[in-house]
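A quick write-up on the structure given underneath.
Heads up, one of the protein chains got dropped from this complex, but the rest are sitting where they should.
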Amino acid sequence: MNYTSIKEIDSLKKWVTQALKIKKNPLKNQKLGKNKTLGMLFFNSSLRTRLSTQKAALNLGMNVMVMNFTSEGWTLEFEDGAIMNQGASEHIKEAAEVVSQYCDIIAIRAFAGLVDKEKDNAETVMSGFLKYATVPVLNMESATGHPLQSLADAITMEEHKTKHRPKVVLSWAPHPRALPQAVPNSFVEMMQLQTEMDFVITHPEGYELNPEITKDSKIEYDQDKAFENADFIYAKNWSNYKEYGKITNSDPNWTITAEKMKLTNNAKFMHCLPVRRNVIVTDEVIDSENSIVIEQANNRTYSAQLVLQKILKKLEKRK
Amino acid sequence: MNYTSIKEIDSLKKWVTQALKIKKNPLKNQKLGKNKTLGMLFFNSSLRTRLSTQKAALNLGMNVMVMNFTSEGWTLEFEDGAIMNQGASEHIKEAAEVVSQYCDIIAIRAFAGLVDKEKDNAETVMSGFLKYATVPVLNMESATGHPLQSLADAITMEEHKTKHRPKVVLSWAPHPRALPQAVPNSFVEMMQLQTEMDFVITHPEGYELNPEITKDSKIEYDQDKAFENADFIYAKNWSNYKEYGKITNSDPNWTITAEKMKLTNNAKFMHCLPVRRNVIVTDEVIDSENSIVIEQANNRTYSAQLVLQKILKKLEKRK
Partner (left out) sequence: MNYTSIKEIDSLKKWVTQALKIKKNPLKNQKLGKNKTLGMLFFNSSLRTRLSTQKAALNLGMNVMVMNFTSEGWTLEFEDGAIMNQGASEHIKEAAEVVSQYCDIIAIRAFAGLVDKEKDNAETVMSGFLKYATVPVLNMESATGHPLQSLADAITMEEHKTKHRPKVVLSWAPHPRALPQAVPNSFVEMMQLQTEMDFVITHPEGYELNPEITKDSKIEYDQDKAFENADFIYAKNWSNYKEYGKITNSDPNWTITAEKMKLTNNAKFMHCLPVRRNVIVTDEVIDSENSIVIEQANNRTYSAQLVLQKILKKLEKRK
């Protein structure tokens, strides 16, 4: 069992219930991970993912080996058949097969490059590990998805919803740097699994996410209209998908303000963090009682722990 | 309970006695830290602090998560109300609150920048964590203090003193690079808690430390005179505090030599390390039997372990 995409969740409802059970008693399964090793390979920076995934593994009694791949290891080649007389010292085939021998589970973080859409959509790094690793692979944010984040988001919404069928809005917001679409992609995919929530995506025209991901999810270009009656506002910037990796809009009118929050049904404010204050969202909103960004980050531990637990149980059965 | 400054020591005598007890049996409290996690966040390089604090935590049975914040995480913004459209990706508020959810204790290392005195005195990083963290914070050397070092120094002097009221001299010495005042500051503060030691600071005129720290501690500008009858010579460079962060003196006559040590009462030689040989101190002195710099570094483990132990015990009571 891998966990590289929201698609691997068979029943979101069940998973959320299980995660909330873990949260109540996180040390209950401390024997499950005994003598099992999680290898965490980072190709990019990480704070929450780094620490929460590690914490989840420790809660399960696992050993953890952390490695910043690019600075501490070797540059990898991902193309099959490459004549490796340039920069890369090692092929993903060897790297993945070798690391699989030292670890029971491999967790990978490898962002989109935002230069070559095709390459990012092909998930070069993640696919390479999936193809060649001989142990389960965990996605700690890849070029096009961040399923541990979105699972934590689902857990958080379950905890904070106040009515049967809440309205959830994913709102684009401006940002000074070009960011990947991984978080909104997985959020959209997760929302598509929600059976008792209404979902709207709002962003400037031209900022459409990959239509193969959004499918028939509702898009509303008027942010104010989208916010009406919303119970959850999930803010996130992403760079342009059509004009790939470009910033074609930095309109400060899309910043989430207290005024805009007034349009909602006293909505909770969410963001995956790190967040640019007073660019994505004003201090007033993120510091308000309705902001649940810290709880969201906390649930990263239980999201990771649920997934690790599921993988460990499958590994146990295999014996 | 935090440990960010020498001021948090209620009774230095008691603390030193307790640390020496830990040193005799460092694994005695291995259950105290079980399922507790120490998060070590480094904004600067570290050898002794990195390994000794980690070792102390392991001796207590804790889990340790180490993170080099600047290279592995995100650049932090420390100013409240900042419009974050520049370099920093995350505000200290979120960072500290989030990490507090994954760790039971957070240890921070963040040196002085030595450019802006006011900013350094405000302890931007440490204060930010103190303000927003919801778990105890441990100072692994901040802009203006290094209290784990000075506690280790007190332990070391207790072990090596040979008479009732020893004379301790903190001596400035030259160095090719501008260094912070953190170590001498905390050493001075620790010495001010010593009731049975005489204390003299010696340095070139103009190299006074922050007078709010030195208070009425004795200053002697004539190094030779200061060394007379000394039982401990604690050498350390610091950059100019008045002409903030500048090197205004690099007089090799301030180097600690065997000749100068002859002026003392067969004094022990101390330094917090890393030390520039033949600049701060000659090989002859640091390699002599009277040099106790290695023992000093060893006591870093017990200094950290005492503090962690105290924090863990308070956490336990809180339950």
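In order of appearance the chains are A and B, and numbering begins at 1 in each one.
By our rule, contacts are C-beta pairs under 8 Å (C-beta built on N, C-alpha and C of every residue); 3 or more make two chains touch, one makes a residue touch a chain.
What you are looking at is a predicted structure, and each value in this text was computed from that prediction instead of being measured.
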* **Selected from A:50, A:91, A:109 or A:203 as touching the chain missing from the view** => A:91
* Mind listing the chain B residues that contact the chain we can't see here? => 27, 42, 45-48, 50-52, 54-55, 58, 68, 71, 176, 273-279, 283, 293-294, 297-298, 301
* To do: Just the residue numbers, please: which parts of chain A touch the chain that's not shown?
  => 35, 37, 39, 63, 65, 67, 71-74, 77, 80-86, 89-91, 94-95, 97-99, 101-103
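By our rule, only the chains that are shown with their structure count from here on.
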* **chain A and chain B: spacing of chain centres that average the CA atoms, whole Å** => 39
